[in-house]
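Just one protein chain is left out here, and the rest sit where they should.
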Amino acid sequence: MSKGKVVLAYSGGLDTSCILVWLKEQGYDVITYLANIGQDEDFEAARKKAESLGAKKVFIEDLRTEFVEDFIWPAVQANAVYEDRYLLGTAVARPCIARRQVEIARREGAQYVSHGATGKGNDQIRFELTCYALYPEVKVSFMDANLMHISECVPLCVFQSRAPADLYLMTKNPEDSPNVQDVLEIEFKKGVPVKVTNMNDGISKNTALDVFSYLNEIGGKHGVGRIDIVENRFIGMKSRGIYETPGGTVLLKAHLDIETFTMDKEVRRIKQGLGIKFSELVYNGFWYSPECNFVRHCIAKSQENVEGKVQLSVLKGQVYILGRESPKSLYNEELVSMDVQGDYDPCDASGFIRINAVRLREHHRLQGLSSTKQ
Amino acid sequence: MSKGKVVLAYSGGLDTSCILVWLKEQGYDVITYLANIGQDEDFEAARKKAESLGAKKVFIEDLRTEFVEDFIWPAVQANAVYEDRYLLGTAVARPCIARRQVEIARREGAQYVSHGATGKGNDQIRFELTCYALYPEVKVSFMDANLMHISECVPLCVFQSRAPADLYLMTKNPEDSPNVQDVLEIEFKKGVPVKVTNMNDGISKNTALDVFSYLNEIGGKHGVGRIDIVENRFIGMKSRGIYETPGGTVLLKAHLDIETFTMDKEVRRIKQGLGIKFSELVYNGFWYSPECNFVRHCIAKSQENVEGKVQLSVLKGQVYILGRESPKSLYNEELVSMDVQGDYDPCDASGFIRINAVRLREHHRLQGLSSTKQ
Amino acid sequence: MSKGKVVLAYSGGLDTSCILVWLKEQGYDVITYLANIGQDEDFEAARKKAESLGAKKVFIEDLRTEFVEDFIWPAVQANAVYEDRYLLGTAVARPCIARRQVEIARREGAQYVSHGATGKGNDQIRFELTCYALYPEVKVSFMDANLMHISECVPLCVFQSRAPADLYLMTKNPEDSPNVQDVLEIEFKKGVPVKVTNMNDGISKNTALDVFSYLNEIGGKHGVGRIDIVENRFIGMKSRGIYETPGGTVLLKAHLDIETFTMDKEVRRIKQGLGIKFSELVYNGFWYSPECNFVRHCIAKSQENVEGKVQLSVLKGQVYILGRESPKSLYNEELVSMDVQGDYDPCDASGFIRINAVRLREHHRLQGLSSTKQ
Partner (left out) sequence: MSKGKVVLAYSGGLDTSCILVWLKEQGYDVITYLANIGQDEDFEAARKKAESLGAKKVFIEDLRTEFVEDFIWPAVQANAVYEDRYLLGTAVARPCIARRQVEIARREGAQYVSHGATGKGNDQIRFELTCYALYPEVKVSFMDANLMHISECVPLCVFQSRAPADLYLMTKNPEDSPNVQDVLEIEFKKGVPVKVTNMNDGISKNTALDVFSYLNEIGGKHGVGRIDIVENRFIGMKSRGIYETPGGTVLLKAHLDIETFTMDKEVRRIKQGLGIKFSELVYNGFWYSPECNFVRHCIAKSQENVEGKVQLSVLKGQVYILGRESPKSLYNEELVSMDVQGDYDPCDASGFIRINAVRLREHHRLQGLSSTKQ
């Protein structure tokens, strides 16, 4: 007699295969689920293995488009970077994978979900919080090489040992990358890339998945987006992470540029704070929380006029912005130019400065002259 | 009969030479002042020119060390970046230059200071706010090629026209830069670099000015720190800026790394907000304001344990962190490792997650199942 | 021959009457405009006076409903309080008054608008920024006794001289106010009051203007909402302000209560920051700015579930919350109760605490025992 159905996030690897067998032996009907978010994987081999190990059903789900559209695009809009450096590749994949797992569990009438994430990783938290939020049941297993980037936890002596070269799967070593740059033109609408064109050869992509995959390809070819960092995990520990996020890095730079070009500076200042909040929430596993919903809504609102084209070159691990244009630009050439008068009257500037100085002069008068050298 | 003394920030160039002559003709005693903050300049030629044009006194002041120690170092501690990209090279130079000008004016009994900054630039604001704060009088002229970086305002069609190659003075074109990396080890104390060693050749520097100059040299050699951005000026306009900040870019990356390695994550989160505030204040000319004093104090406090060594390589416009070590590290290898028990008990993680999930489950229950796909 | 049309914000008082005459003498066609935002004023007398002084046209506009709905309600949603104390009564009136003035100017083909605000007040800034934002032309005059509150600038020695009793127009002296409380029930939808009922006598109001006017009446009767503060003006000076905001104070307390009751705590934390930003923007005259539009949009979004009833009593200058109920409440009685198990398992709490403590223990271990007494 079955103890019930369990949906297991299955990778085809040793860990989750063991979990599969163990769950079966415990008397559960095991449904395996493998999400395709762009990782390099033999999905059919995994299916056969799962079946041979006794899975009642096997789901292999192509989530690539919804991963890019529903999870990566909001991160691009947010300029999402955790602790100034990490582009949240793994962190945005977890809620995407867990969301489908929970949908399968509901549909199949399974009361259990299972995963193989270790207790110390952030991924356990991200997975489980998503599951609890969307369907109140249990444990989920994880796999890690995904479309957006590849991460490796390297619990080694952090100083002397550099990351081994073969750790990187998506990006060329910049030393070995081509000496000729690719020049790309990326077009944005509402803060999201809608088209990329390679100015060298005219190749062009215009679906979410194609655009992102192509940027991964070009970025990877030029060694863009490798980082070796020590990060602060949610649970309060520091750990070293080696990440590669080629397409995400190209997009971050391009989006920053078109956003600054088209968005009012004071709106951007508020939005910048919301973006930092978004990054923390996503890193910590709270994608499906009321506050993250709220922040995503506000950020999306801020992107309404983030529209236009950015030209950039990619070479030897670097992305260089070459120029930008937009129908919604706040950049007023006449205003900036020295020769043409817009609303700006140079005489007003002196009054502006003196009014700003009223407070400073009062303050320093009060402090006495001691502050001159402080 | 003299109308009084005026201290003119003099560059030796056409603009400020005209101002000198004009002030003299108006009946002022003109004292010229030229600050050496590391720019490429023939100071003696400027002195002679000023004297020949009728300056009563000529001051040529070597501010390089105080520029690095009093202005660049606090910016390094703050990870100061304006609007996610601009490293504030010009912005930190202004209060440094104006501070000395005001000191000279006080010492010489001059009631006027003068400068040649254009009305539309941020530099007029930065200069004048500093002067008003430290000594309540008027106008100051500016010069721009400084130690920290070189900026150019390019009021051209922003998309089609790329920045011309000869605009860059401090940095090699990455395409033409060496194919062999330099590996540097930078040592920090209290968030400030105290030593740099080139692991390739053993060259080592350990004074503030030497360290910074050497990082400019190595960074420049490898084409590090070029950006082409549209920025939001204080006065409410967008303008294009081409900047090169080689040493500052290397330091930003190294400091970010050692800071994340040694600072508690929640302290860092608060400090990150203060750093953004610092950047806005400095960009907008408020270095000598009570709030900037306050923020600098708080940031300096946060840096007490930011100590250790960072190894990095510089190549083709990029800076790669290779590793780090610190006597004050919060990185606990045992804790991160899977095999060793510290204070961390894997069983606690489940309780932790379930408690965090209480709120999420309540929320989604209230929302109904509609949120599954939101 | 006329120099053109000017719309003058006219109060009927001496200052703006002088402006009217002066403008006429300068050769302008003067259109006077008097906004009724609830102040105690003889509007017909003002009309006659304007006509007798030579106004070409006289507009007396009843803005009371749009003032409450378009300006006060968003402030209620934001819990708008400047510098922790000032409820922004005058500050929200300015953009309301200036908006209509600009509409009249457009409609009448007037290129000028005029006002009598003094240079040092915030009101000049609020008025003029609104005019510039909505229609790029000049000066506007102001009047101050309005529906939401009454302000007085008292430039006296701030310590010894207390505000004279007859300064207050809307509120009774609490010492002289009734000894019997009024108990009110206020109903909110989307963070905005839609109905108020007096539980003592059954009186009930349900339009925006009636609700707000009634709360002013009851609050005023009980001496609610008087403050005597020193505030920081936009322009960098401190000034003393005596304000009375009876209805606004009742609403602030009631809204705070229903909001905390119905809103997720992490959403509220983000919204709290946006509310502070909103208050600064409105105080400083930036109601019609892109950033204030953005912030209002985000705050309104946060109010979608702020719905329910609050009971409170008003007595001797105080507002006491008695209770609240909501169909959207996140308050789960079972969960809070000690006896009933919801998603909450007491055993999880220990794991939760220990995981939170991992970081603290590491930190204090590193610091040594010296921190025990810090």
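To keep things simple, chains are lettered A, B and C as they appear, and every chain counts its residues starting from 1.
Basically, contacts are C-beta pairs under 8 Å (C-beta built on N, C-alpha and C of every residue); 3 or more make two chains touch, one makes a residue touch a chain.
Everything numeric in this text was worked out from a predicted model, so none of it was measured.
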Contacts of the hidden chain among displayed chains: A, B, C
Given C:Lys3, C:Lys189 or C:Arg269, the one touching the chain that is not displayed: C:Arg269
Contact with the hidden chain (one of B:Lys195, B:Lys277 or B:Arg365): B:Lys277
On chain A, residues whose C-beta touches the chain left out of the figure: 264-266, 328, 330, 332, 335, 342-345, 347-352, 354-359, 361-363, 366
Interface residues of chain C (partner: the chain not displayed): 79, 83-85, 99, 102-103, 118-120, 124-125, 128-129, 132-134, 136, 155, 157-162, 174-175, 179, 181, 226-232, 235-240, 256-257, 260-261, 265, 268-269, 272-273, 276, 280, 286, 288-290, 293, 309, 311, 315-318, 320-325, 329-333, 335-338, 344, 346-347, 349-350, 352-354, 356-357, 359-361, 363-365, 371-372, 374
On chain B, residues whose C-beta touches the chain left out of the figure: 136, 235-237, 264, 266-267, 269-271, 273-274, 277, 289-291, 294-295, 297-298, 301-302, 343, 355-356, 358-360, 362
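The rule we apply is simple: only the chains that are shown with their structure count from here on.
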Chain contact graph, described as a line, ring, star, complete graph or other shape: complete
Between chain C and chain A, distance of the C-alpha-averaged centres to the nearest whole Å: 40
Centroid distance [mean C-alpha coordinates] between chain B and chain A, Å: 28
Contacts with two or more other chains, residues of chain C listed in rising order: 264, 266, 343, 355-356, 358-359, 362
